[in-house]
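I am attaching a structure below and will ask some questions about it afterwards.
Only a portion of the chains appears, each positioned as in the full assembly.
The letters A, B and C name the chains in turn, as written, and every chain counts its residues from 1.
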Amino acid sequence: MSEIKVERLSKRFNETAALDAVSLDFAAGSFTALLGPSGCGKTTMLRLIAGFEAPSEGSVFFGKELMADPQRQVPPEARGVGVVFQSYALWPHMDVAANVAYPLKARHVERGAIAGRVGAVLDIVGLSRFEGRRIEELSGGQRQRVALARCLVADARIILFDEPLANLDMHLRASMVDAFRDIHRRTGATIVYVTHDQAEALALADRVAIMSQGKVLQAAPPQEVYRAPANATVAGFVGRGSIVAGTVIDHAEGIATVDVAGHRFAARSAGISSGPVNILLRPEALRISPEGMPATVLDSIYRGPVHEVRLALPAKGQELLIDNTEAVAVGQSVHVAVSDAWIIPDSEPS
Amino acid sequence: MSRATPGFRASALTVLLVIALLSLLPMVRLVVAAVAPGGEFDFGAFAERLAKPAALRAMWHTLDTAFFGAVLAVCLGGPFAVAVTMTDLPGRKPLGFLLLLPLMIAPQVTALSWLHLFGPSSTLLGMVGMAPPPGTPNPMLGRNGIILLYAVQHAPIVFITLRAGLSRIPRDLVEAARASGAGPLSVLWTIVLPVVRPYVVAAAALAFVSGVGNFGIPALLGMPVNYLTLPTLIYQDLSSFGPGVLPQITALSVLVGLLALAGVACQSLALRGAAHRFTSGTPARFELGRYRLLLAGVGWLVIGFILVLPASALLATSLVPSFGVPLGWQTVTASNYAEVLVRQASTVRAFRNSLLFAGSAALILAIGVIPVTAVLERLGRRWQRLLGGIVDLPYAVPGVVLAIACILLFLRPLPLIGSLYATASIIVIAYAMRFFTLALKPVATAVGQISRDLDEAAAVSGAGTLRRLVTITAPLAAPAAVAGGLLVFMSAFNELTVSALLWSSGNETLGVVLFSLEEAGLGTQAAAIAVSTIAVVVVLLLVLDRFGRRLPSGVLPWR
Amino acid sequence: ADGKLVVYTSQPNTDAQHTVDAFMAKYPAVKVEWVRDGTPKILAKLRAEIEAGQPQADVLLIADVVTMEGLKKEGRLLAYPEADVSGIEAALYDKDKTYFSTKLITTGIVYNTKAPFVPASWEDLTKPEAKGLVAMPSPLTSGAAMIHTVTLTGNLPEGWDYYDALAKNGAQASGGNGDVLKAVSGGDKLFGMIVDYMPIREKAKGAPVEFVFPREGVSAVTEPVAILSTAKNTEAAKAFVDFLLSKDGQEAAAKMGYIPARADIALPAGYPDRSSIKVLSYDAAAALANDAANKEKFGAVMSQ
């Protein structure tokens, strides 16, 4: 059964349509990441689900129950969702325990039970000894974990995250990702997770919904979004890679043979394609080798483990990105072999 | 929660009602009394009353003094705000503390002490042999003296308002300018002041409105030389006791209200598109280097001039048996204090009453203003501006006039509560009306800065509107509410003009007692009361200061 | 008489308290509530109450007759024909018995002991030696000052020219009597027109001032008492009036330092003999009728 269901949901602020007739189901116990560039409507979607905003059109259901349509909205306090905010939204005038206990008090849980529950939740997020701390005395990661604990304490069936890691540094981020994954396993809650960091989305979610300009472009499991993006925008947003123009030589259901710069290779395809197409080439499927597409080195940047090399194909404006273990001299001519490729459906060749 | 839910609509209506009751109702009642005395509309007579040359002249004087007074107040309070907030000036905290005191001394007392200070009878000038010969016109009399004292009296308002803005300037803005090659003064001029322009304008507007409504200063400095402002003209018209007096003075009050509204309108005009929201980080700070001591000296000199000199003049007066007796070892006496603090039951009662009335008004406003602002925050900008202007009105009209409005409103028994007239409540209500704006402004700013997700986080935690107000908004806005309450208390404690018509036996206030002593020619006893009130207020502030160490920074304006 | 009695008065606080205490000692059943303020303000309060339809006061005890005359014209005063006026000059109460003077507060000359000469006549204030050194209360602020002006202009041969001369001599008209006292005892000014009891009282405390009854005579306000036609407790109000006019009431006034209205009560210390005080008369009805004109005239003359 789908736990959350939004139907033709739209939200307009003055003239801008922040959300544009989006329909999406969130299965019970699923972990969906909403991914997209700044301003694409991710936060708006979340706020509509939480009940902070009223829809301009369309409706939000929890199970079979109508939560919101343009006329009537169930107020947020009656929806029983948990929300973790980017800014943490911890109350500075309460200590850690009081912050976490608040949802229980608001729901009139009996006094005796509260302390035990708060202790248990703080244990889960690894903050058992911090109960009496003031919020100001916590580091960013600790704050985020308090916010998480506050959201978990009430056992909400639905948990919404709005870029919970955006303000944390890389190392804290990695440890929090682990914490989130762990929480999902433990609680089995339905999670909607907003982020603009694709690595986070891919690592956490069992489904990624890519949004752009108020619409959902693709909603699919992470591997599918990475390996078989529905269009060029999705391809550009998720993962590194280059899109080059090619021609289908031979076509079959699922696999086609394409020609790029005189070199032929196999490419996965969504159905049967023919003629000129756009082909997505991920860096890890490309390798400098004695034969393959001829290309010239544009530049080479050290990125920790590897050197990211930018190459120019003979056709004007067509570029490739590959990772190479060694630095390559700029201007050098090389050949590139292709081990995997994807024909982007639904788009005019560039 | 969305803006249009029925719950929000209900609370918005409640708030509009509160503002209407506290601010609009007295004004409307006045306008009715002005245009329709006795229940019959007569616009012709109304216009005629306003077109009198005396009224026009007084209006001009009011504008003139209030405007330049506000400008000078900004010139005086501004540098202090900058010095205390943004520099390493030695002793900046006591300086800020002392600068606030003029606000706590009743205007007529301030005016009186300045008159003493520069008059032929000046004890202090006398000691250095510089007292002008008898008969020399007092230099404080007339326009310039009024402007100067407006500046002194209202510099604290500017100081408090501006400080709030300055302390929010993130230091990067200043450092970016310094790295760009601009020296400290140039940074102040090109970056700091433009960025806090909204606060400068707000401070100036508040000082202007305060000047428009001031009675005590022009009464002592203007009336003797026939330099009348609207409030003093109104007072003078009161002495023509005929049946036409009410429409006349209410008509003039409408004029005062219009002036105040004009000030508010200018304010919103000056602020169009100037509301910068920045995430405040570490506040900016300038090093004064070798100018530290010099500037500190200047600061103390100014404080000495505007506070210590007048206050010591007052003290000197309170220590002699009768006005005009020189202060010396033979003449010094505590009899005035004994008289007012021990012997006269009414003054002791007045101390208690004023503490009680000002305290209740401050408490009611400090608490009540939080839900009001929480709702205001969700209404549009336009509503906020409009309501902000309305709330200013009872503060701007002369206190006597507000008192008359209260009599007109509350004399007849009201349903449920009966007549409030001649009770302590009417004074507290009048104080609440008059000083509403002082409490509202700081809290509105503070609530506007509370991030909305704090409230939303509480909502998804299952807390309803009321619970959120009590557990989240109120504690977060509490520091500002304390500051607002403090302003209200300090202003109401010495208040005279409102309570003058509203007190009843047993309910006399300090201002009333002080003025009546003054009127009865018992100036030395009046001085003793004035000194005692200053002492009480200072002690109170010092106690607060003690607590202030535990409060978040910015609650107490001098910390 | 019993019940609650509301008194509006312009007597100074302490005096008002003394008066009321003395009255209540005699009529313990009456509970007096009194409100005190300057005449203009107490009247404004009353006006507002009238506008709101519910005047609160039963008894009015204020500085001057002119105001009473005005209220009488509007029909706001209750006649009390049975009042006991024995021992009081007929000029000191209304012929219709609506208001009754209770004491005499005269306005004369005060001077600072450092003054270059001792003034003895109103004319002395226009002397060159007094140039810029004279203060007087403004009729625009004080009711007593208005009556003083009307009295002087009506009795002095020069009339308004006297004030013209004062103005030319740099006299300053400002505030009330308290302000004049302060100006003169403080030495800002050395001469002033002022009500009698203030300098006499302050001199006793050591202030460097002296009071003079000028030879032409003095003006006087008479602190009349009246019952409002809307009074709720006329019984107690009448008792209050009777008390003020009685011997006890009059002695109480003398004890506070005022000249009592009854001729058979001795003057307080510091005053000369009653016979040596010459009180100039004026026409209260005319003063009321010309009030606005007089104020305008005063304003025009004094502000030059």
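Here is the rule we go by: contacts are C-beta pairs under 8 Å (C-beta built on N, C-alpha and C of every residue); 3 or more make two chains touch, one makes a residue touch a chain.
Quantities reported herein were computed from a predicted structural model and do not represent experimental measurements.
The shown chains stand for their kinds once each; the full complex in the file has the makeup A x2, B x1, C x1.
One rule holds for everything that comes next: only the chains that are shown with their structure count from here on.
With centres taken as mean C-alpha coordinates, the chain found closest to the middle of all protein C-alpha atoms is B.
Counting C-beta pairs in contact, the chain pair with the highest total is B-C. When chain centres are set by their Cα atoms, the one at the greatest distance from chain A is C.
Look at where the CA atoms of chain A average out and do the same for chain C: the two points lie 89 Å apart. If each chain is reduced to the centroid of its CA atoms, chain A and chain B end up 54 Å from each other. Per the touch definition, chain C reaches chain B in the complex via residues 12-14, 17, 33-41, 43-45, 47-49, 51-54, 56, 67, 70, 74, 112, 114, 131-133, 138, 140-143, 170, 172-179, 181-182, 184-190, 198, 201-202, 205-209, 291-292, 295, 299, 302-303. Chain contact summary for the complex, chain B toward chain C: residues 33, 37-38, 116, 119-121, 134-138, 220, 223-226, 235-236, 238-243, 245-246, 249, 321-325, 331, 344, 346, 400, 404, 407-408, 411-412, 421-422, 500-501, 503-505, 512-513, 516-523.
By the touch criterion given at the top, residues 50-54, 73, 75-83, 85, 87, 89-93, 102-103, 106-107, 150, 154 of chain A touch chain B in their complex.
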